[in-house]
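Of the protein chains in this complex, all but one are displayed in their positions.
Every chain is named by a letter (A and B) in the order it is written, and numbering of its residues begins at 1.
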């Protein structure tokens, strides 16, 4: 763990105090601020340059892209996006994925926050065992367990149904979400709950009225992580659905993932179409992390 | 790791409307429970036994031609055919889950024998051995039949017989950039007589500043199997592949020496062979698109890829892998996994599907395959005019293809690919690699 500290120390320039208090803000000198923004911009470039290439590549002709030496498309092939949209069947897959992601994330939030709260706050026999079991299940990656899941869904009559897919998505997202929510609840002060308990409110009321609103940052973090995971889920969507009208957005991408028909420019355009909703969702959600926190700051 | 590439436009999957109510319900109500309730279940009427024949297709490059032929068949016979375009990356996953759900398609693409063996053993493919004894079988090149038949000694323990029919006879060989050859004062139209002549040519090309020779890690086993035929008969090759003969033999030692010779001559582009999932596309890109390398080892299907990605570049030639200087046998081409299909005998449509497969592989339709994809057809009667001129060098020797019934085990392939890389990097000796191959064969 000490090794973890070192790199953090190096860049977390010690001369910069916490800017949240107004006194501290004034003390941030010009030089540290330049260093801070230099670091932030370097990070942005590191993250963005490859992504910009995806954008650039998605606007090149196949011939230019396969030459592989240009960064600026000439001419701009806007038609790649139309081709990707049509051949990828996105008008059909995108609404499906929006539905699956909304339903699965909401399901995960409700179920995981209930469980996380119980595991963080209520003492009962078997608590440690449950946490341990969740951890073990989360960690051991068994191959082909999707086949067992698929056979189970057939038995339950849920194969080739939206319901079956959503249930699998929820179940898959639960273990890590429960552990994260448990961590957030454990970090919250107990005083409010104790006050509520004295007022005679029962546990469920306390949970819904007091605990959950305070856990907003945790819920948003879980939502962001799970939305991405659910949106990118692919294997179960492939196996479960025979009906292409039910398939999620990742299926649209695979139409171009083949060395048989090298259309990398279309694959790149399709990738951008497929990730756009999740990026927009995140861009909006990250503001809520701030507002969630300012609510939390009142505690 | 798609080893064989063919070109053609992708087909969009048929689209039908999404349940709008389900979606609006989700967004409007904003409750997980409400959404779950609102989700209509899809039509679970699977494939198999329906009114139309369901064909699960693996190839993207051949999808357009398949669709065209299916439409033509429907017009002629009234039998409807539904093509389920799963695509190469997902084909085996989908086929596996379909088998577990006992919901297999009526007819489906086949890939290499090792991957298909479990399906044949589980009775998911009609045994076509008797069918192929008659006039249908006579239309095929004997090599195609032999290499797609499971022999008595097959290490996968499939009941001996033929379970698939193919419309392609692929082969692997060398492709050279004619302009680069001429630039180095060499004649691209004259295939080198021996491997040492070829290596000399590559040395000259290196002096002109171009990359000399390249091949993908995932094709190194094919390169080695091809070169091995200089020293071993088909029976001897087969005996090694099924584990009867050791890899530690004089023949294989001389064969692997090729990699060492290429390395020591300094004619491997960049001094290493590409790896990773897209290794062969990387090689093809360097040859067809950026034209940084003068010669590659690749499958005949590369011509289709070239047509799709570099339509302006046609000035290249092909020839079989040059003969070894000290070879004891006439070298033979290596084939590889041909495109074809198997029929699901448990389907109510099995007879109809079999008829369709017979029609698909008939010489008239093979003509369409050869022109549409393009490929070297498996039918003997198809005119060689349909074969693109860049493939004529390899196609001329197609009758000399290896008649090795069994393929190298996947486990040994992995060891062979790793060993080839280790030879190029000078990390292991030929004898060490042969030891690794024996170990891999034994552990499998």
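Assume contacts are C-beta pairs under 8 Å (C-beta built on N, C-alpha and C of every residue); 3 or more make two chains touch, one makes a residue touch a chain.
Quick note on the criterion: contacts and distances are computed from a predicted model.
Peer 1: The hidden chain: which UniProt name fits, "Sulfur relay protein TusD/DsrE", "Potassium-transporting ATPase KdpC subunit", "Sugar ABC transporter permease" or "Phosphoenolpyruvate-protein phosphotransferase"?
Peer 2: When "Sulfur relay protein TusD/DsrE", "Potassium-transporting ATPase KdpC subunit", "Sugar ABC transporter permease" or "Phosphoenolpyruvate-protein phosphotransferase" are compared with UniProt, the left-out chain turns out to be "Sugar ABC transporter permease".
Peer 1: Given that one chain is not shown, what are the shown chains it touches?
Peer 2: If we consider the entire complex, the absent chain touches A, B.
Peer 1: Of the residues listed, B:77, B:190, B:272 or B:328, which one is in contact with the missing chain?
Peer 2: B:272
Peer 1: Taking the entire complex into account, which one of A:62, A:88 or A:172 touches the absent chain?
Peer 2: A:172
Peer 1: Where does chain A touch the missing chain, residue by residue?
Peer 2: Residue positions of chain A that touch the missing chain: 1, 3-9, 11-21, 23-24, 36-37, 39-40, 43-44, 46-48, 50-51, 53-54, 67-69, 71, 110-112, 114-115, 117-119, 122-125, 127, 130, 134-137, 139-149, 152, 167-168, 170-172, 174-176, 178-180, 183-184, 186-187, 203-204, 207, 217-218, 220-221, 224-225, 228, 232, 234, 250, 253, 257, 264, 267-268, 271, 274-275, 278-279, 282-283, 286-287, 289-290, 293, 296-297, 299.
Peer 1: Touching the hidden chain in the full complex, which residues of chain B are there? Just list them.
Peer 2: 1, 92, 96, 99-100, 114-115, 117-119, 121-122, 124, 211, 217-218, 270-279, 282, 286, 290, 292, 410-411, 414, 417-419, 421-422, 424-425, 427-428, 443-444
Here is the rule we go by: only the chains that are shown with their structure count from here on.
Peer 1: Compute the distance, rounded to whole Å, between the mean C-alpha positions of chain A and chain B.
Peer 2: Here chain A and chain B have centroids separated by 38 Å.
Peer 1: Which residues of chain B touch chain A in the complex?
Peer 2: 2, 5-10, 12-18, 22-23, 26-27, 30-32, 35-36, 39-44, 46-47, 59-62, 87-90, 93-94, 96-97, 100-101, 103, 278, 280-281, 285, 288-290, 305, 308-310, 312
Peer 1: Inside the complex, what are the residues of chain A that reach chain B?
Peer 2: It is residues 62-63, 66-69, 86-89, 91-92, 95-96, 98-99, 102-104, 106-107, 110, 146-147, 150-151, 154, 158-163, 166-167, 170, 235, 238-239, 241-246, 254-263 of chain A that touch chain B.
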